[in-house]
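Have a look at the structure below, then the notes.
Only one protein chain is missing from this complex, and each of the others stays in its spot.
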Amino acid sequence: MGKSVSIQSIEAYKIDSAESLVLLRETLLADQNKTVKLVNVCCGSGCMSSGSEQVREAFISGIKGLELEDEIKVKKTGCHGFCERGPIVVVGPENIFYQHVTKEDVPEIISETLLEDRVVKRLLYEDPVTGQKCFHENDIPFYKKQKRIVLKNCGNIDPTSIEDYIKVDGFQAFAKILSQMAPEGVIEEIKLSGLRGRGGAGFPTGIKWETARNVSSEEKYIICNGDEGDPGAFMDRSVMEGDPYSVIEGMMIAGYAIGASQGIIYVRAEYPLAVHHLSTAIARATDMGLLGHNIMGRGFDFVIKVVKGAGAFVCGEETALIASIEGKSGRPKPKPPFPAIQGLWGKPTVINNVETLANVSRIILNGHEWYSQIGTATDKGTKIFSLVGKVRNVGLVEVEMGTTLREIIFDIGGGIQGGKDFKAVQTGGPSGGCIPEELLDLPVGYESLAKAGSIIGSGGMLVMDEDTCIVNIARYFLDFARNESCGQCTPCRLGTKQMFNILQDITRGKGRPGDIEILLELSDAVKQGSLCGLGMTVPNPVLSTIRYFRKEYEEHILEGRCRALVCRALIFYRIKDYRCKACMKCLHACPVDAIVGAKWQVHEIDQSKCIKCGTCMEVCPKRFNAVECVTGKIENSGDKGE
Amino acid sequence: MNKVSLNINGITVKADKGATILKAAQDAGIYIPTLCHCPDVSSIGVCRLCLVRIKNRRRFEPACRTIIEEGMVVVTDDPEIQRLRQVILELILSDHDFNCLLCPKSGQCRLQELVNRIGFNEHRFSRLEHVAKDLPIDTSNPFFDFNPNKCVQCTICVRTCHEITGNDAIDMAYRSYDLRVSTFADKPIKESVCVSCGECMERCPVGALIPKKVEHPTREVKTTCPYCGVGCGLYLGIRGNTIVRARGDDESPVNHGGLCVRGRFGYSFVNSPDRLSIPLMRAYDEYAKPSSVVEVTEEGRPITLPLVKRDGKFVEITWDQAIKYVASSLAHYKGDKIAAISSARCTNEENYLFQKFTRVVLKTNNIDHCARL
Amino acid sequence: MAGLAASFGSGAMTNSINEIREAACIFAIGTNTTANHPIIGRQVTRAVQKGAKLIVADPRRIPLCRLADIWLRLYPGTDIALINGIMRVIIEQNLMDTAFIEERCEDYEAFRASIMDNDLAVSEKITGVPAQDIVRAAKMLGSISPATVLYTLGITEHSHGTDNVRALANLALLTGNIGKPSTGVNPLRGQNNVQGACDMGALPNVYTGYQKVEDEEARRKFERAWNCKLSPSNGLKMTEMFEAAHEGKIKVLYLKGEDPIVTDADTSFIEKAISHLELFIVQDIFLTETARLADVVLPAAGFAEKDGTFTNTERRVQRVRKAIEPKGGSRPDWMIICDIAKSMGVEGFDFDNAQEIFEEIRALTPSYAGITYERIEKSGIQWPCPDDKHPGTPYLYSERFNTPSGRAKFAHVSYRPSAETTSHEYPFILITRRSAFHYHAVMTHKAEGFDELRKEERIEIHPADAATLEIQDGEVIKVSSRRGSVKAKTKITEVVPAGVVCMTFNFLETRTNILTSRAPDPVTKTPEFKVCAVKIEREESAYITKDYMRWGTGKI
Partner (left out) sequence: MDMNTEKLNKILAVFQGERGGLISILQRVQEEFGYLPEPALSLIADFLHLPQSQVFSVATFYDNFYLTRRGDHLISVCQGTACHVLGARDILETAENCLEIKTGQTTPDYKYSLERVACLGSCALAPVVLVDNEVHSKMTPRKVKQLLTEDIDDRKIQA
């Protein structure tokens, strides 16, 4: 092998053919084996907020102090998905998985693990069920049942390093199609794989591509929809931050397939790190010749630019997203015409979600047979969920389609925090619905969840326990919907507002008999009457909660009770005089001075002042446990709060 | 043009290819309620009142935007559609300042018509929150007011301002339930780039954009606008002997119903109290009275034609006096001592007559007018 | 209109208003269409929304610029240099319509040679338009058809207005954009019946339908019809009339429905000329500034108070109908004229209604011959309409031009500077315009509401100039030309380029036309309203007398 590449020249290395890519990869891999030890510090947004940057700096300076820069490399990686445990540090060569690492822990890790090959046990994850310490990522139950295809690089590679990406087979799929496959063949492959859009609606990706391919036009566009607007969902963020090249490669393949030479990644403005990583990645790929003119000498041109969103949930809808890129207000347009035929600037445009595009290179590289074996008969591949809420292991999980909700929540998620009872799981964000305990054995899939009144959506999964009020959750989602409605069509603009009002009334103890029926009728009108996908789905949280938790609604309306003790108008705090030790803790902590009493004088809450923030209960020493929260109609319950 | 046949409510209807369901239904005499539809501008299908059921389609489709297809089976009304429309109408009403008694639009209001045709469920409607928006009424424009509290966000005005006038003075600003028609930076209309043509006002289906003066004419006269050279066809609405309204003539091949600010609101100069109504003549002091001119006396005041001094005041004279005076004065002069300037504002007949008068009576070709202006 | 007449044979909008929206390319030069002809402005907007290319040539950033593909911001008065530059590029790049030129035109070779004398760099220097923009415009005009040219007074109100028009005619001929739908050279006429007044022979050199006074045969025809002897020599043009009055050659002026004191250039001269008259008769609906100087004022009826016809800018003869009785004692103009003629004992003025007059018009005017009141009951007919079966003519010259040979003439037109140029003392160029909310005359001031929209003159001045002169927005300044000075409030804006200021002539308290120059076009005698050199000074006593309320009132 005529290895002409040396590590020094990689900066200036140009990939001008499939062979030169292979060459680079081999060189890089050969080089990698020389490095003895690696410290992978997660620098995803989650871990960053927990201080991983300081941890990384501590490693660098610590290693520098020992003059071991050549033997030990510190690398920043993307998100591991187990953000709640961050900052996460994986120390090689054994890949010991440390969690909750602080900069104070770094000297110990260096001296123990890196120098002495000893494990710092206190930083390991402990299985809450068995109490066993887990050394490696794969030992942790959170990861055990996952199947990480899309997320395979996240947490393992430096997201901004094109070399890292190439080492893990990056751009191999693209090189393959460019040299071996016709665009039609690529589309066929994707169609056979059964890949469906991961953005929510689950439209078969191959068919979308085919439609756009079949329109003859000099200009076509690929848009990567990174406007991950569902509250509580952050998988696209992690992929864009942690493995941006996968997204780029997916777009390149899609561009080749439909005949587009321009790609646009539309990213939420709230994701600055994703914008940064994507921009860096695009610049690097362009430098190397992987983007631009006549890529790999095959006559294929492709460029990508990043466009930042400006804060509008509805821009996740395809036509609104296009309007936004065109510099207009993000108001959806009626379909047809579909974007695949008449999209950005009136040209055929394929819009794929981040996760969908990240799947593409995997499918091309491994073949559709491999991919279609994963999942179920109708739903192929994997799906990433962001598992949040009252579950023990909060984070990103990628599971095979068909995995049951129970497996996700209890096996991967470790069950409910604090030993409380499971109440419901909400999937699909504002467009989705709540699924009750009796349906926990439902395998996840587009149709199965739809049948249960929810959707997969982009993959938000909110776990609720007995302390979550279901009406409050419905109200929350409608509040979101009414604020995010673009406002142009009547049912969505005004229907969501009125639904919110009624739900708000119910949570404030002002519900009236018959409200449930009116909610259902309004939901129906919004669902059937709205112009775009946003309006059609936003009643789902209300419809599904009424379907499964009607009783709770009725309790609120008829009995003035909120069993989860969430709706402030329906609860009140009181101090059990027989338990109060008059310690003054709550009295001092109360933000509105609603507690009367004195040293040696049992405290009492002035209900007319109380805002029901719960601070008194929080600060009351557990051994006294003197503050209680009760619900039901009581006298004196001031109409405060909210 | 090719015809397409489709089935609407069990009736076979033939309509032009490319027509919408709404158009086909209307032509066949089938009513479909609409609020945001206006035939002069593009349809955007946002009010959702015209939703109809189409066989083999998953969802209701807006009739105003859906193009007919051969063999299409459409149902424009059934209990489910009825209820959907009622809910939508209730929602619109809940957001509308429906003080009809004080509304100048009452009687011509599309919402009133919709309520009559669709009806609504009082129980449900009473449960909806009906908050007075209490937005300030924009009265800055001298010709029309904008009351956002009555606006139903149909965007017809915005589409009109964009598609018909190309002026784009207004657009839909903000979003969700704050969505509203707005000029740049929420400025009063007068301070915006609005050209006050009133096309939006003409098309507003409700009482949101209403003329400042609402006086209903008792008869209309078709005529041609007296302002610029475009010559728009217009109808003057008359009440008594006063013009109270002008509207564009839809059949005019020139303006197709459109008018600009001058054409629509500029007629009232005809009613101006400053109009000349009696011939005037300049009067001079006796001592300045020249010798060679005709005298017309009124109430003992000398009225003369001056030769040198020109600082007299006007006095009113009768038409007979005026005609006689002008005729006899002109008779004193010959041909090229006289010049006549005609007017590009007068009719063809008058211009013809004036040049004929100049050439035949005054015996000169010294006739011109402001041809260049 | 003389320019068009010289090239094509007659002067009128060659095509129809409705055709504008079907054009693929629109060249709007010297026309603030959306303000002054809003309904035509809408046609332009429609065309652009449908994908037509729009080229705007104007020193001011008029609203149309926003829609334009190319905006050629030329120095005022340099239109010919621009148009010739464009034509040179078209010829150089071989984008002209050779077949059309061969079949329908004459004098091409000489024209071609004259155009090739224009150096693009020189055009750029004269016009201030970057050469690359001239090339872009030329490519657009040369390759996209149908293309239509729209212009108004920004072209004609110059000391070389006729040449401007002929240059545009050349452009249309060169690209074959004439004699077909949605093409042509289209003057948008300012006043409602300018076209009709011209058609009716209210001109010193022609009878109705442009039959020449000097043409013996035509004269005979009218002598026979009118049963009298007619003068065989052309009369005076309006500007010449005032000069003659000034010199005492004209003693009597009979003026009907015009207000030259306000709307004509060099007001003080006109005022002086009028003071020299022995008899000054004014017939109007308001006591205009001019009428104030009259010896006799005859109150006329307004448009809604009489029957008749107007001919619009696209040659469409349309009905005007009596809607109300004349106010007070006012009478329709035609009645007044008839009464005076009858009082003078002249025959041929015995009409009972407007229709009878119209019948006489069509009998004498071939282009109107086929038009009757019955036929235009619903909508008007565009002349020429030679007989009562003829549907009218939406666009002219589909077969031949109205020249002796039937072919259109390329004219040799070259740039000459405006009659008035800036100097050290008068460093600014003043251009005049009309406000979108007002009109030439009194009308809008007398209609309710319009003065609220625009109540005073605001002279537009570029921020850089304002900074140099240290003047503020809204400050009252004094504008002076070699003829006089007026006061006005400033409006600091980039709508005008540096070195250029712009005023309307819509406000009485700021009589802009005191400033403007009478330097006329040699052919039409149209004054150079659009270009005049002025200086601007800060005004210490910043105060303008409010007297627009007085305008046209019967009060004295």
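For clarity, chains are labelled A, B and C in written order, and residue numbers in each chain start from 1.
Basically, a residue touches a chain if its C-beta (ideal position, glycine included) is under 8 Å from a C-beta of that chain, and two chains touch if they have at least 3 such contacts.
Model, not experiment: these values are computed from the prediction.
Participant: Let's see if you follow the contact definition: name the visible chains touching the chain that is missing.
Facilitator: The undisplayed chain, in the complete complex, is in contact with A, B, C.
Participant: Among A:Y143, A:F234 or A:Y446, which residue is in contact with the omitted chain in the full complex?
Facilitator: A:F234
Participant: Tell me which of A:G78, A:G263 or A:G330 is the one touching the absent chain.
Facilitator: A:G330
Participant: May I ask which residue of A:G155, A:G460 or A:G560 touches the chain that does not appear here?
Facilitator: Final answer for the missing-chain contact: A:G460.
Participant: If the hidden chain were put back, which of A:R148, A:K308, A:R406 or A:K585 would touch it?
Facilitator: Answering carefully, the residue with contact to the hidden chain is A:K308.
Participant: Looking beyond the chains shown, say which of A:V39, A:C83 or A:C492 touches the absent one.
Facilitator: A:C83
Participant: Out of A:V90, A:V388 or A:C532, which is the one that touches the chain we can't see?
Facilitator: Checking the options A:V90, A:V388 or A:C532, the one contacting the hidden chain is A:V388.
Participant: What chain A residues would touch the chain not displayed?
Facilitator: Listed in rising order, the touching residues are 45-46, 48-50, 82-84, 86, 228-234, 237, 269-272, 307-313, 324-331, 345, 386, 388-390, 394-395, 426, 429, 460, 462, 464, 468, 473, 476, 480, 484, 486, 589, 591, 611, 613-615, 618.
Participant: Footprint of the hidden chain on chain B, which residues?
Facilitator: Contact residues on chain B toward the absent chain are 162, 168-175, 182-186, 192-193.
Participant: Spell out the interface residues on chain C facing the chain that's missing from view.
Facilitator: On the chain C side, contact with the omitted chain comes from 65-68, 494.
In this text, only the chains that are shown with their structure count from here on.
Participant: Can you tell me which chain is nearest the middle of the complex, judged by mean CA position?
Facilitator: B
Participant: As a quick test, compute the distance in whole Å between the mean CA positions of chain A and chain B.
Facilitator: Whole-Å distance between the two chain centres: 55.
Participant: Hey, how far is the Cα centre of chain B from the one of chain C, in Å?
Facilitator: So the centre of chain B lies 26 Å away from the centre of chain C.
Participant: Could you state the distance in Å from the CA-based centre of chain A to that of chain C?
Facilitator: Chain centroid spacing, chain A to chain C, equals 67 Å.
Participant: For the complex, give me every residue of chain A touching chain B.
Facilitator: 312, 329, 331, 334, 482-491, 493-498, 501-502, 512, 514-515, 518, 521-522, 524-525, 528-531, 536
Participant: Can you list the residues on chain B that touch chain C in the complex?
Facilitator: Of all residues in chain B, those touching chain C are 141-143, 163-167, 190, 193, 195-197, 212, 221-233, 236, 238, 241-243, 251-255, 258-262, 265-272, 274-282, 305-307, 310, 313-314, 319, 322-327, 329-331, 333, 335-373.
Participant: Would you tell me which residues of chain B are touching chain A in their complex?
Facilitator: Per the stated touch rule, the residues are 44-49, 51, 59-60, 62, 65, 83-84, 87-88, 91-92, 94-95, 123-124, 127-129, 153, 155, 172, 174-179.
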